[in-house]
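A single protein chain has been omitted from the complex, and every remaining protein chain is retained in its original position.
Entry: chain A
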Amino acid sequence: MLRVLALAVVVLLGIAPEPSQAISIYTGWERHALVGSDIRLSCSFFSWRFVSDDVSFTWIYRPDGSRETVSIAHYAGGEAYTDNKGRFKDRVEFVGNPKRRDGSILIKNLDFSDNGTFTCDAKNPPDIVGRPSSVRLLVFENLPIQAGVITGAIIGVVLGLLVLIVVIYYLMRFLVARRVFSLSVSKHGKKKKEGSQQRQLWTPPPLTCYPLP
């Protein structure tokens, strides 16, 4: 019986499929940047296997309002290749660490024409089945105030002040109660001193001992 079981386990493990499993790619969702600044677009992936030597990253750019895509960066076989003809010529640099599953790129000197969607596609052979992930880049002249930041700040400050006032109120009440307590003790001490002075003028009565029964 045990032998059959062991055989079955071995067989099952043997015929367990060893296919290429899915790879999950992660980038940000949206990035905001100022004109003229640099931005680092991060791309990482998750794969059940170790990072192979044939790992590859590809970055594809699609401008806002256009359907055409163009590749701007590619890493394969241990070499990084960047755009040397298009609009990102000499502006994009591969700064990721593929051995650590990081395929990030750095884009320098942003302009309004760089608004668009950047797609990262990573492959870790034999895990090649994956959905490329996209990050949207928005380039601003000055960064706008996000909705709700000031609202939250005002509400937080006012409620925080309220909590602080309540805490201080109860603390003061507690401290004043203590002070009242210590005041009465010092009064007691003064009374005692006066009492002892009085006693020095007054001879104590003789002690009488009663024998124990």
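What we mean here is this: contacts are C-beta pairs under 8 Å (C-beta built on N, C-alpha and C of every residue); 3 or more make two chains touch, one makes a residue touch a chain; residues count from 1.
Simple rule for what comes next: contacts and distances are computed from a predicted model.
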{"item": "Protein that the absent chain corresponds to, by UniProt name, given \"AP-3 complex subunit beta\", \"DDB1- and CUL4-associated factor 13\", \"Serine palmitoyltransferase small subunit B\" or \"Peripheral myelin protein 22a\"", "value": "\"Peripheral myelin protein 22a\""}
{"item": "Residues from chain A at the interface with the omitted partner, ascending", "value": "144-155, 158-159"}
